[in-house]
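Working notes, beginning with the structure itself.
Removed from the display is one protein chain of the complex; every other protein chain stays in position.
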Amino acid sequence: MVEYSWPKAEDRRLIGKRISRLDGPAKVTGRAKYTYDLKPQGMLWAKVLRCPHAHARVKSLDVSAAERMPGVKAVRVIQGPGAEIQWALDEVAAVAATSEALAEAAVRAIKVEYEVLPHFVAEEKIEQAPKVDPGPEETVGDPDAALAAAEVKVKGTYGMPLVAHNCLEAHGQIVQWTGPDSLTAWCSTQAVAGVAPQLAEGVGIPAANVRVVTEYMGGGYGSKFSADRWGVECARLAKLAGAPVKLMLDRRAEITVAGDRPSAYGEVEVGAKRDGTLTAWVSKSWASGGLGSAGTPPIPYIFQVPNRRHRHSSVPTNRASARAWRAPNHPQGAFITMSALDDLAAALGMNPLDFFLQNLALTKLEKVYREELQAADELMGWRQRWHPRGDPAKGPLKQGLGLSLHTWGGRGHRSNCEVTVHPDGMAEAKIASQDIGTGTRTVIAIVLAETLGLPLEAVKVSLGDSRYPASGGSGGSTTVGGVSSATRRAAQNLLATVFAKAGPQLGAAPEALEAAEGVIRVMAEPSKSLTWRQALALFGQTPVTAAGANPGDGELTSSGVGGVQMADVSVDAETGVVRINKVVAVQDCGLVIDLKTAESQVYGGMIMGISSALSEEKVLDPVTGVALTTDFESYKMAGIADVGELVVRIMTGPGYDERGVIGLGEPPVISPGPAIANAVANALGVRVPFLPLTPRRVLDALAAMTADVAKKETA
Amino acid sequence: MARDGERDDPPAGGLSRRAFLRGGAAVGALGSAGLLVLEGAEAKAPGASRSEAGVEVWGPGEVPIRLRINGKSFDLKVEPRATLLDTLRERLELTGAKRVCDRGTCGACTVLLNGKAVYACSVLAIDVQHQPIVTVEGLGRPEKLHPLQAAFVEHDAQQCGFCTPGFVMAAKAFLDHNPSPTLEEIHHGLSGNFCRCGTYMGLRKAVLAAAPQLPASALEEEEEDREGIDDPAMSDTGEKEPAKKKPPKKKKRGRRRHG
Partner (left out) sequence: MQPFEYASPTTREQAVRLLAAPGATALAGGSDLLGLMKDEIETPKRLINLKGIEGLTGVRSEKGKGLRIGALTTLDDLAADAALGWEYPAIAASAGRLAGPQIRNVATVGGNLLQRPRCWYFRNGFGLLAQKDGKSMAAEGDNRYHAILGNDGPAYFVQPSTLVPLLVAVGAQVTLFGPQGERRIDLEKLYRIPQKEGEPEHDLQAGEIVAELFLPPAAGRKIASYEVRQRQSLDWSLATAAVCLEMDGGTVGRARVVLGQVAPIPWNATEAEELLKGKAIDAAVAEQAGENAVQKARALSHNRYKIQLARVAVKRALLKAASMMEEEG
């Protein structure tokens, strides 16, 4: 029996070190070929006719002119007469033609008449919603009595808008039929193994006959798990045309229909004892996931207040279905909760650091948060620098600090890996995962090389192909745990096979062998060794292969991380412009495989969080229901100058490493919103209750306070 | 024109997966499908232009143009509406510059034109003829990285990598004009590019680290226009024919950008 485990700290050659991603050179030289870059011979371009209305019925549709155009090879009606369209830019018809310009011209030639129907897109005004789906009310203890008895309480409304994933590589694929019932699809997807059967079902062929390939992909963030209707239509066009077809979304469609992180709005009343002990929480929240629900944000977040009640309602809107967006529902839960708790701390006159510390027993990770808060305090100089709400500095520039806590699961997903050592001594791992940009390729290579005692140059990672052993989608921070555990087990299994043959050759029991420094050797007598080539010769001319899976024996991955972030901001109280001075992130993630790419994950999550806190908002027109922010100019993401100084500390070593590998993609994106909003409140002395923290939001909040003060003065 | 027309009729049979995935092979395939590399005389086919007010009026159909990319000349035929980006990507298989916003905002299509960073999506190919253009393929290769690219790898200034070639080129242009920048100047100099994965920390470190060790790159500097037509199979990146080394003419403007 092989005992699966990670190597002990002193034995790690590669794991936990700072290793540059292996596909870095291909990417920085522009040689990495993404789906968007590929062009099989004879490829056609597909373009989609999209409905310009947020809610409409197709009255008539005439594709004959498009069909007659030279160079047009296939036309598909996707939603014909009678179809009720539920969101703007939904697909109505598609064409494939010999050039992109021709395809565009053909789309223009399609005539459609719509009956425009009433729409609703503004879920923040829940009172105007034609329909609300109230979720179940969850109650623990006696929140009403506890609230009545609370010595200090606050009440507030908080919210964050709809944001878009806005992947730089748009959603899309190239489909080529390889036989009457078989096809290959090059997809920009974060789930090669999951998309293959979806495509097969869409076009009605056996799943085994569909191959999905994703060598490189330009960002997903949760929006690229599905084959999507446009993927299936691309396959249908390819079949009709008898040629490979490429269908990539244009930016307007990418922002409008290919990624929505649901908004969230909440009304909270929270109470505590005078000493800061949390006693009562009553809240309701609502959000929209398009026509359907977007799940339920965890509220109250992290702090299980002893007496609490919460209800989350879903508000149907006329827009494309929400997609998972990095840490689904956590940023929303964290923003509403941490904002309310920060307001309560201010009402208590407490330093939020003390307030959060005091209530850590209400969390599931008390020890972790305590250590992380302490580390963050040191990195930020919180205790020296914190001031009560309202920077007394003269002049318009106000500085403030804010903090937030978060959690995530991150256990490794179901994953299979096949490891092969070839007769030339080169090792290969095959796995139907994909490198979404997190460094999955590199992580697999590190685990394989570490386990086989080989240098990184002697291992090859083959991924991004649904024909390899199945592995989960790259989402929920589950990939690193899944692929590393499966690879570790496969490689350990392979070693067992090789040791069984090599033992007799080296005059030692298989258990007495190790793979190290590029050879198989006797642990007690390292001079007795075989090169891998020699070891493989024992198997004849055939490579040696072993499989590994996750989950499996041995605790290689686990779940449940904590994280703390502190933000330092300056707010121009006259213009409402918020600038980030510094954000500190302290994060645990169990055993780190590659410290360099792990830190990049944390930076990346922080930046995405900062960006949505400061400026991102998908604005839907109240008049027509269509998205108005359809380009990079109006959909405002943070640039390099906007994110301030970022400091990351990943908690590693004893107490953390033993937990095994835990994913890291989601947690750091959760806290920037609340930490920054709390810092703005600390700077101004006024809560800006809604993200993003634009000059409009900030100045509106300041104006409301002024009006409030004036009202009180006249009263 | 006739040879161009061939492109509209996809040849039967597919390319092998291996050939397809190795970008280079696709160039060969395109070449065999008549990649638009025409003799000068043929390119001047009658009807391509006519004179008005003493000026040639081109289009709206395909017209012959000559581009100078990574030190090599390419004669091809494009419609006046073809952007430089689409021409690079669709006609020359230079796919390092990415199409992301296609509206001159995101920076993923950044190339150097006359040594300056421009959005390839927002200039017309016909409008930038005979001017030196450098794409990311004109810097280093995976086996032999340009020091700036090596710094990007070392400091992990990339995740999914889709914005990365654009950032490399923007950083190259920036450092060529400002060889020892402050962090604030880097922010200003790279403010025309966006990353979605959040690689800005790596980018800052990479550009700061690369600045002192950046050699003069010969490629983007003025070079004699090589007459004659390149073999299409050779024309993907100019790799096979290293550019002539020339001392760069660095115009140090030494200006402090206002930030």
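Order of writing sets the labels: A and B. Residues in every chain begin at 1.
The definition used in the following text is that contacts are C-beta pairs under 8 Å (C-beta built on N, C-alpha and C of every residue); 3 or more make two chains touch, one makes a residue touch a chain.
Remember, predicted model here, so these are calculated numbers, not experimental data.
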**OP:** Would you indicate which residue among A:P7, A:P543 or A:P695 is in contact with the undisplayed chain?
**Re:** A:P695
Subject >> Touching residue (missing chain; options A:L117, A:L240, A:V619 or A:M705) >> reply: A:V619
Subject >> Which residue of B:R68, B:K98 or B:H187 touches the chain not shown here >> reply: B:H187
Subject >> Identified contact with the non-displayed chain, of B:R66, B:R81 or B:K144 >> reply: B:R81
Subject >> Contact set of chain B toward the excluded chain (per top definition) >> reply: 52-61, 63, 79-81, 83, 102-105, 107, 110, 113, 116-119, 121-124, 126-127, 170, 173-174, 187-194, 253, 255, 257-259
Subject >> chain A, residues in touch with the chain not shown (by the definition above) >> reply: 101, 574-577, 579, 614-615, 619, 621-624, 626, 628-631, 633-634, 636, 638-642, 694-696, 699-700, 703
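Quick note on the criterion: only the chains that are shown with their structure count from here on.
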**OP:** Mind checking the centre-to-centre distance between chain A and chain B? Centres are C-alpha means, answer in whole Å.
**Re:** 32
Original post:
Which residues of chain B touch chain A in their complex?
Top reply: 7-15, 17, 20-21, 23, 26, 29-30, 33, 79, 81, 86, 89-90, 93-103, 105-106, 108, 135-137, 139-143, 145, 149, 152-154, 156-165, 168, 186-188, 190-191, 193-204
Original post:
Which residues, counting only chain A, touch chain B once they are in their complex?
Top reply: 20-21, 23-34, 36-44, 71, 98-101, 166-170, 176, 178, 184, 213, 215-219, 221, 243-244, 250-251, 436-439, 596-597, 599-600, 603-608, 611, 631-633, 637, 639-641, 643, 646
